[in-house]
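Every protein chain of the complex appears in place save one, which is left out.
A and B label the chains in the order they appear, each numbered from 1.
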Amino acid sequence: MAGGRGLAFYALAYLAFLYVPVLLLPLFSFNDSLFIAFPLSGFTTKWYAQMAEDEDMRAALWNTLKVGAVASLVSTSLGLLAAKALARPLRGRAALLGFANLPLLIPDIVLGIALLILVSSVSIPLSLVSVAIGHILICLPFAIAVLLSRLEGFDASLEEASRDLGENAWMTFWRVTFPLVLPGIAASLLLTFIVSFDDFLIAFFLCGTDTTLPVYIWGELRFPYKLPNVLALGATILIVSGVMIAFAEWIRRLGASSDANLPLGA
Amino acid sequence: MAEEFVRIENVSKRFGETRAVDDVTLGIGRGEFFSLLGPSGCGKTTLLRMIGGFTFPDDGRVVLDGEDVTSLPPNKRPTNMVFQSYAIFPHLDVRDNIAYGLRTENLPATERDARVDEALAMIRLAGYGARRAQELSGGERQRVALARALVKRPKVLLLDEPLGALDKRLRETMQIELRQLQRAVRISFIFVTHDQEEALSMSDRVAVMEKGRVLQCADPKTLYEQPASRAVASFIGSMNFFDGRVSAITPRTITVQTASLGTFDVPKNGMTNFASGDPVVVAIRPEKFLLAEGSALSNVPGRILALSYLGDRSQLQIAIANAPAPVLASVPNTESQKNFRVGDAVTLSWPQDAPILLPPG
Partner (left out) sequence: MGAFAAVNVLERLDRWFARSEMAGRYLLLSPVLLVLVCALAAPLALLFLYSFWTQDGLAVNTTPTLGQYAAVASREGYRVLFLRSVGISSLVTVVTVLLAYPMAYFVAFRAGRAKFIWLILLTIPFWTSYLLRVFAWKIILGFNGVINSGLISLGLISRPLEFLLYNPTAVVVTLTHAYAAFAILPIYVSLEKIDRTLLEAAADLGDGPVRRFLRVTLPLSLPGVIGAAVLIFVPTTGDYVTPSLVGGTDGVMIANLIQVQFGRVNNWPLGAALAISSMALVAAVAVFAIQAARLAVTRIR
């Protein structure tokens, strides 16, 4: 059927459309020129070297890693508790899930200013702590989504069987529930880390003097001579997060019995 | 009377407004194969779960081998359950599944391995030790679930509709195997099912349940031939019901008047609860009917509405006057029985002791 060929071609073209603009970043990051333009001027890795030596960048990176680690750990733990409670029918389940997913529907700008208002009202100073709080909020829906999909397919009688065979609640969790949820936990940790790592707007509103990497990049965009550095940084971030995401997806699907298991939010 | 190894005393359980189990008292003997039979929602699974410790009764007690276990959690009871979904741990292989419950028994490793090997041999899956749940068929999983429970040497084995997911042929094979297994290990089995044929063929005794209550608890033969009520009679096998009234009682017989079958006598056989004038429901099994042209004591004219040929017997629906529904009859296909066809006129008769008299409602 001719339509089949056309559709396949369209799919490839679409994929190209998705990737090519982003792939320009690594492309020009190796380009020996201050200007991001064709024709290409020759291969160089000096932008990467410069980027790596930038003290401000390294500080921002370190901050981002700290915030990311906290946000992913806390949101995954909370998400695990919530998913465990919501996996089976419960009164108010739909309302609770809606509430937990609300950060996804509210534009980041609104979340950012609302949190800013809150933080200033309670006299918490703007710092990495306030950023972490904001990130936990936006990571929570993702953690719950990943863990819920893992736990929903979880046969409740597995835990009952474990109790029946002699184990108490704690050992049941350790021997049965935890091993089976572990892939979900790993995927949630990775994905929430990425969400926190990439967030710009919330961090923009909530950080004080310590910036995160996206905020740092935003500041650098004003200086044309710094653009290639930013390209190098951006390219690095893209490649690393690309690998992490693929890895997270692979883990998430590991052991998932049905083919209808989808990447997040579905 | 089998000694009451398991006693369920006035046990009730409510879920919100519904009474899932309503004041049930049962006794189950040591080494008995006991079934809880009933339609979905009758409370049989809830009752089983209360014996196992997965749900706790609102009222009443559960006593196992003299010990009151009513408020004990499952891991503290001498019972084990085979779940409806089998609940085979997907992250462990067959061997580890079977050995799972032995961790809390503090056995030396050699003894543990010996028991697992013994169990594998018993379910005829020796050599499957390294396989995972995903690699097993439904029947194999069911056997692993059995082995896993039995390896703990429980006093009572609870089975929650374990054969429901299997196809017919496999189910029949497993029914026989389960029965043989139970006799071999001599443990009390409490078996939940909605399939009355299954319950009747496997059990020493069956408790028929409906809406949380036990309608009748007896051995299969009694249930089939002497059901205590219309509900039990209609649930076990197929049955014809006719409304009637007791018109006379003599020392040996009860005379019943019916609109559809006329007036006839039934031997008293210990049915003492009827007085003259009482309304009564007459129940006759399809296979008790005789189709003939004859002059038996009671015969009723009718016309064949439908016919199903089943090889060794035929099932017929016969329309008779004054009956709300066609009569179901089941006749053997022998030479002496005619070649019936749809539309034929026949007369129905039955042996005098065939009708069962039941209280109305």
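Basically, contacts are C-beta pairs under 8 Å (C-beta built on N, C-alpha and C of every residue); 3 or more make two chains touch, one makes a residue touch a chain.
The shown structure was predicted, so the numbers you read here are calculated from the model rather than taken from an experiment.
Annotation: of A:Phe35, A:Trp62, A:Trp174 or A:Phe223, A:Phe35 touches the absent chain (contact as defined above). Checked against the hidden chain, the listed residues A:Leu61, A:Ala100, A:Val131 or A:Cys207 yield one contact partner: A:Ala100.
Taking the complete complex into account, residues 1, 3-4, 7-8, 10-11, 14-15, 17-19, 21-22, 24-25, 28, 35-39, 78-79, 81-82, 84-86, 88, 90, 96, 99-100, 102-103, 105-111, 113-118, 121, 133-134, 136-137, 140, 144, 163, 168-170, 191, 194-195, 197-198, 200-201, 205, 214, 217-218, 221, 227, 230-231, 234, 237-238, 241-242, 245-246, 249-250, 253, 259-260, 262-266 of subunit A touch the chain not shown.
Criterion: only the chains that are shown with their structure count from here on.
Residues 155, 157-158, 160-168, 175-176, 179-180, 255, 257 of subunit A touch subunit B in their complex.
Contacts from subunit B toward subunit A in the complex involve residues 52-54, 73-75, 79-81, 83-85, 87, 89-91, 100-101, 103-105, 134, 148-149, 152.
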